[in-house]
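If you scroll down you'll find the structure; I have some questions about it.
Here the complex is missing a single protein chain, while all its other protein chains stay put.
Labels run A and B following the written order; every chain starts at residue 1.
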Amino acid sequence: MTAWLLRRLVQAAFVVLAMTVILFIGLHVIGNPIDILISPEADQADRARAIAALGLDQPLWRQYALFLWGMLHGDLGRSFVFHEPALQLIGERLPATLELAVSAVLLAIVIGIPLGLYAGLYPNSLLGRSAMAGSILGFSLPTFWVGLMLIMLFAVRLGWLPSTGRGQTALLFGIRWSFLTRDGLAHLAMPAFNLALGNIALVLRLVRSGVRETLPLDYVRFARAKGLRPARVVGVHVMKNIMIPVVTVLGLEFGGTIAFSVVTESIFAWPGMGKLIIDSINVLDRPVIVAYLMIIVLMFVAINLVVDLLYTFLDPRVRLEDRG
Amino acid sequence: MSGMAEIAPAAPETPLQRFVRDFTSNRLAVGALVVVLLIALAAIFAPWITPQNPYDLAQLDIMDGRLPPGASSAAGMTYWLGTDDQGRDMLSGIIYGLRISLIVGIGSALIAGVVGSTLGLVAAYAGGRVETAIMRLVDLQLSFPAILVALMILAFLGKGIGNVMIALVLVEWARYARTARGAALVERRREYIEAAECLALPRWRVLFRHLLPNCLPPLIVIGTIQIARAITLEATLSFLGLGVPITEPSLGLLIANGYQYMLSGQYWISFYPGLALLLTIMAINLVGDQLRDVLNPRQQR
Partner (left out) sequence: MTTVLDVRGLSTHFTTRAGIVRAVDDISFSVARGQVLGLVGESGSGKSVTGFSILGLIDPPGRIAAGRVLFHGVDLVALEERELRRLRGNRIAMIFQDPMMTLNPVLRIDTQMIETVRAHARVSHAEARTRARDALGMVGIASPEERLSAYPHQFSGGMRQRVAIAIALLHRPDLIIADEPTTALDVTIQAQILAEMQTLSREHGTAMIWITHDLSVVAGLADAIAVMYAGRIVETGSVGDVLDRPLHPYTHGLIGSVPSRNRRGARLRQIPGLTPSLLNLPAGCAFRGRCARADAACASDPPATEIAAGHVLRCFHPQLEVVA
């Protein structure tokens, strides 16, 4: 188990290292930050000073070495635009994004599992069929379009929910959160639902097909033959088996959810790091882009690791096998 | 006995007839196909059927900006779907926007299809290290969400329609590679490959003359769905302002342009392009689903 974990950690480190190279080379070989950051009217001396100040006059390998060295110390450079450490910029916006993404995953669980269960138990019922049809929409509708429609309906037409921003926040662990206030929750509702849509569809389908596959299995029939109540048969015998793929897939999707919050944050003006990255790409604020992508990659790698561990924990057949 | 007599003289079905019969068995899919064809025709013949060339700034009158659907221009033209902030006829803008969406979607899907399936076939046929290398790359690519890969590439390359297409190709190729390899591995085991190899045909001929045609059905299915995905992603990127330039708006950009006015109740600038986008994506997806049911005999109908 320890050996397995160690190997996975080394693997993860390699992926992260590879990403630093890809990011760095990609940005330097193809983009040219000098042209964008320095005003064309600046004279030669101004130019040179700016280049030196940004470290852009160094050879590439040195810039990379510096970058890597800095990263190990938690320094990913300063934003060309905000003149603030990139990591700090992202760190300030990370909680908002995490709040949004976690809410979306929770919504997917709270809505997707019961609906999927129902659709699996009663596949021919009206609700079961509509849920399935709806899940196809959930997969294929463009997220941003759904977001716009939500705003049009709930904010403009009905006026029930606020359309943009985080609303009132409250402090917890020194960080501001929206979910702690009523107003914040109202602001969180639409973007979270918007971001959750794809995951709801995914969970719904996973649970439904899991139920359909599990119900006719011998061990479920045996559970019934033991005289257990239906709630126990479905809630324990069926669900325990389905939760393994659901947790695994949701875990793996969490990274994607964070990445996709870029779209949702732009629509609902949610001040997370997704909105920051779009603005940064538009002005080619290189350190911020690199920092964002690095953080995302680190998150992905970490999430994969955690999901792997979780999977091991959930499935006894894997858990007890020697994974060394 | 009369039943037997009726069945006997029927001519044997050709594969094409069978395909057509299977495909038309689902009315929704047929309707979707009709919609796809209509959209494609409208996009192809856009210059002849639109009341206005929305990219020709000379034809736009800023005085006609943000007129509601059904309003008339000073020149007497009716804006059936209203106008945007620059006085652009929405109907014309949408049809031209569809054109860009389709070009980008189909173009990137085709290029990605060629690149991806070639790599997939090579992987299946070469085996060994080549296969491992290609499939590792596929796995890595697929483990990152499309939007992130696209963002990364656009961050490197900058904005623009060409770069969006490059991003889409890089996002999509892996799925084709995986599908092509999967299908090729199955087909390879079949005897005709052995037969072809016995005849000592050159390797590339075996690959492209024998393997490819038999791997085509799953690739066509994936391709159809990937076109829809590409159109969605392009629209998303353009909506975020990272895609096509403002002078030649695609559907995504049209929607983005209208977004700010939507809050003040001028819904049509965003709504109608969105509807067109939705219709396109849903129709292509429905066609793709039906193709999968028809072309994939393993799946129960």
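Keep in mind that, in the parts below, a residue touches a chain if its C-beta (ideal position, glycine included) is under 8 Å from a C-beta of that chain, and two chains touch if they have at least 3 such contacts.
Quantities reported herein were computed from a predicted structural model and do not represent experimental measurements.
By the touch rule given at the top, the unshown chain touches A in the complete complex. Shown as candidates are A:Ala12, A:Val81 or A:Ile244; the residue that touches the absent chain is A:Ile244. Annotation: of A:His73, A:Arg182 or A:Arg229, A:Arg229 touches the absent chain (contact as defined above).
Residues of subunit A that touch the chain left out of the display are 215-229, 232, 236-237, 240-241, 244, 314-317, 320.
Criterion: only the chains that are shown with their structure count from here on.
Here the spacing of subunit A and subunit B, counted between their Cα centres, is 26 Å. Here subunit A touches subunit B in the complex through residues 15, 23, 26-27, 30-31, 136, 140-145, 148-149, 151-152, 155-156, 163, 252, 255-256, 259-260, 262-263, 266-267, 277-278, 281-282, 284, 289, 293, 296, 300, 304, going by the rule given at the top.
Interface residues of subunit B, counted against subunit A in their complex, comprise 140, 143-145, 147-148, 151-159, 228, 232, 235-236, 239-242, 252, 255, 259, 262-263, 265, 267, 270-271, 274, 277-278, 281-282, 285.
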